[in-house]
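Only one protein chain is missing from this complex, and each of the others stays in its spot.
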Amino acid sequence: MKFARVGALALAALLALSACAQGAASPPADELGVITVPAGEPINIAYWGVLSGADSTLGVDSQRGVEIAIEDKGGSLLDHDIVLKTEDGLCTPEGGATAAQKLAADTTLVGLIGSACSDETQGGIQTLTDAGLTTISPSNTRPSFTDADRDATFAGYARTAHSDAFQGKAVAEFVYNEQGLRTAATIHDGSAYAEALQQVFADEFTALGGEIIVQEAVSKGQTDMNPVLTSVAAANPDALYFPIFIAEGGYIAAQAREVSGLEDALLIGSDGMFSPDFITAAGPAAEGMYLSSPNFSAFQDAYASFLEKHTTKYGESPLSAFHAHAYDAANILFAAIEEVAVQNEDGSLFIPKKALRDAIFATSDHQGLTGVLSCSPSGDCGAPLIAVYEVTARETGGEWPPEAPVWPTE
Amino acid sequence: MTVAEAFPAAGYEAPGYERQDWREVVRVGVMGGIVAVYLCLVGIVPVFDARPLISGVISLGEAALIGSLGVTGAVAARHAQTGPRNVVTAGAVAGLLAGIALSLLVIVGQLVNLRGFMLNASPQLYSLLTFGMGMAGAWIPVVAGALVGGFAGAFWLVPVRYRSPIVRGFLSILVLGLFAGLLRTPMLAAGLGQLARFLFAPEGLTVAGAVLTFVAVVGGRVVRQRLGVQGRLDALPEAQRRRLHVPFVALLLGIVVVLPLLLGPFFAQVIALVALYVLMGLGLNITLGLAGLLDLGFVAFFAVGAYTVGLLTSTAEFGLFDLPFWAAVPFAILFAMAFGAILGLPILGIRGDYLAIATLGFGEIIRILAGSDLLKGVLGGPRGIINIPKPIDVPSTNFLAGPVQIYYIAIVFAALIAFVAWRLRGSRLGRAWLAIREDEDVAEAIGINLIQTKLLAYMLGAAFAGLGGAVFAGLVGSIFPSSINLFVSINVAAIVIVGGMGSIPGVILGALFLIGIPELFREFSDYRFLFYGIALIAMMRFRPEGILPSRIVRRELHVAENAGPATVEADDPTPDRGTT
Partner (left out) sequence: MNARMLERITEFAIWTFLWTFRIVIVLVVVVGSFLTLASGKYDIDTWIRLAVTGAALGSVYALVALGYTMVYGILRMINFAHGEVFMGGAFAGYFTAIALDGAGFLNYSPVTALISVVLMIVVAMIISTLLAVIVERIAYRPLRNAPRLVPLIAAIGASFFLQYTFRGFFGPGVYAYPGVTFLSELVPIPLLQIRWVELLVIVSAIVMMTVLYLFVMRTRIGTAIRAVSEDKSTAALMGIDVNRSIVMTFAVGAAMAGAAGVLYALMFRQVTFFFGFIPGIKAFTAAVLGGIGNVPGAMLGGLFLGEIESIGPILFLDGLGVPSANQLKDVIAFTLLVLVLVFRPSGILGERVTKDRA
């Protein structure tokens, strides 16, 4: 008898205890799973992108944007520290695939910012989506990634960078409407970025009523541009659009004016060359050409203080063009985490992955550095504000970046 | 008998006893200094400094620096005469000289801004070299060099049978320190958390871990020596020794099979890539290792295989037939072989080094054509072919999802190729290849049809490269022309050469080192090719047959080295001036 009563009491106590324990720590249901962040443990996020090699400035620049965002948050979110891990994607699909595998294997990761190069995302996105993670890219610009009819493997992908579909269109409008030119030629360098971008430009320019008279290409590492420029000049284009990178772009800019037929043509490039290194490479010949890029002047006033923080923390100006986008991406992630995280009494957190993903995609009217951002269902969170800047004597004299765009003029 | 002969280790300097060759010591010291400064300026020391070897104690960069100073001291002391004083002094002096070189770097760097000239001559480097004291600490590298050099010199005073275990002990710390972070994560997940935290810091070893490793390795080797294990092994007859290999091999195979399941998908991705390169290395092993044809355009056939699979199986724009992976693979191999025949036919008459350049040219031609606008409509241009489905269609929760299945597929294919290669080697064709490699004229004289035999080797190599490309397409799920580059060919060639030509275990080892390590340690990827270059030169100088060569190759390459100038013409298969 006594035993039975003791036993019953013990059982009841046990049940009560377990009920309490469960009640305090029962994660919500979520089809992609729930991440548990125990009390005292940090919230782990990761930045993945190209951190070594020739393109490292792109990745490092964005990583710094994320780091400043973390600092501005005070280094913690919902009473948990924010810890940033990094993975190098090497700017190749295989590199992105391996980086994604490594990240997907880390079950404590809450969200990701990245990748830097579109190729990396192409290789790694399936793994990340399958693992239930969501990544926001600050600098991928490949149009197909946020197409309305994009593949299911991109379900976990969003970006704050503009799609090149906008950039190509903006350049086409600048050349056709603003400059009033009717014939154009393009040169790409065999990279997916350049080839896609010049094709968008070509399609839009033709749609506006212009004519693309020749589309040429160079190879990476090519130095003598005279033959390809001669080929282009023979068709006498009003404008030459070469959305490539610093090295080859520098050669073309330096040599273009020496080819008869191109002396007066409008030369225009894109954000791949939007860097003081390009000005050094091209030399004084760059004066008078145009470059398209995200519209820095349209960035909110907070951008100025961001720049100050950057210079203080890293001792130099930003290395590339997407640091502000990375800052915004990080903040969108933080806002989404704050929205969906379940805070438990013992200080732990539950973060349901599908809910997080949905919250990111549902972001609207987020006050970011790059503008007031809203995400579309296909992951397009960027403010597609592209501007065209002119390279004047001020820039070839060493001042960078250009102060104001020549188009659009507000 | 002189006193010196009677008491050789006493350091007794009798008249007529050879003087310490200080010039040699100085020379080694200066060379060591140049190497140390080089390591600093090329960036190895400052960049590797970010990675701890023993957490909180020493970083990889510091270890590299100390290592170089130590090696300087050890090499100098080796040439010293016996006697503790001489040996230690030699080491210390050499180390001192090397340290002076570093100090000079610091001093010059503080006076003149070298940063505009050499990127790595930065304040961080100087503070690393002087423990943060800048100019005031310029004496530190000198003293450190002398101390480390002296210790290294004293290493030669340690009895011979302890030297090797000590070196192994240090090497083990190095290796484990590198792998510590990678091992820690799965161990934490597997519930070995206590052990993991005790031995490994998030990056690098803990102090306890380092000490334990050292003791374990040294102790293990010493015990092994005491028990005379090696002697007993050597005493066994050949057949019995072979049988002892069996359980080891079985264990190895078992590990190989279970590895990706143990270590998780990230490791699976890396070793899938390694397995892929093993597969291609085995292919090149036939072309290069057996038949002696240096093919630097291997990537061309890789491309053919990958694009074939892409075109046949992709569900996106450029996919033609939507075939399953397994149906596409035979086509990939066939097309690769066909390309091998087409490209091989004209060039197989060309001699050795020219063949290398010609094949390199082919590789480049294929690469440019693959991404060209000319073929954009078919091959997708720079945007490539995407949406290539994985070979085995399983839901993502299945253990075979992702890179794991590629790993197994690659292993199976590699085993198949290894089997084919092994059988071929012992066959008539294999012997014909070896004959061609040794001496083409003689081979032709005894009736071997050079063209046909070479062509077969080339086509087989191409077939396996195509298979590798096919699997790669399955692994990454897309194929871009940017993935087709010279480095793939160089990687495969390096694996075969460094691992051991003509040998299967050699290729596996080569792939593990040259592919696996850089994948695991991404931070070092900037220096990967620097290490390649040094490894290739060092291998060719000291061990041209590779790490684990086949016996024939070892005989071949060592005989040639040991022979004097008289055999130069004999080894030269073709006369320099055509007398025919």
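As written, the chain order gives the labels A and B, with residue 1 at the start of each chain.
By our rule, contacts are C-beta pairs under 8 Å (C-beta built on N, C-alpha and C of every residue); 3 or more make two chains touch, one makes a residue touch a chain.
Everything quoted here is computed from the prediction, not taken from an experiment.
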Task: Among shown chains, those touching the left-out chain - done: A, B
Task: Touch criterion as defined above, residue of A:E41, A:E178, A:D277 or A:E390 at the omitted chain - done: A:D277
Task: Touching residue (missing chain; options A:L51, A:A247, A:V340 or A:A387) - done: A:A247
Open item on the list: For the chain not shown, which residue from A:P38, A:G75, A:P227 or A:G397 touches it across the whole complex?
Closed with: A:P227
Task: Hidden partner interface residues of chain B, rising order - done: 38, 41-44, 117-120, 292, 294, 342, 345-354, 356-358, 360-362, 364-365, 368-369, 372-374, 376, 440, 444, 449-452, 455, 490, 497, 526-527, 529-530, 532-537, 539-541, 544, 556-557, 560-561, 563-565, 567-569, 571, 574, 576-578, 580
Open item on the list: Considering the whole complex, not just the chains shown, which residues of chain A touch the missing one?
Closed with: 53-54, 56, 190, 215-219, 221-224, 226-228, 230-231, 233-235, 246-247, 250-251, 254, 258-260, 277, 280-281, 283-284
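Keep in mind that, in the parts below, only the chains that are shown with their structure count from here on.
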Task: Centre distance in Å when chain A and chain B are each reduced to the mean of their C-alpha atoms - done: 36
Open item on the list: Applying the document's contact rule, which stretches of chain A touch chain B when the two form their complex?
Closed with: 51-53, 87-88, 90, 92-94, 97-99, 101-102, 104-107, 119, 122-123, 126-127, 130, 151, 188, 190-192, 194-196, 215, 217, 219
Task: Residue ranges of chain B touching chain A (in the complex, touch as defined) - done: 185, 189, 264-266, 268-270, 273, 368, 371-373, 381-384, 386-387, 396, 401-403, 475-478, 480-483, 519, 522-523, 525-526
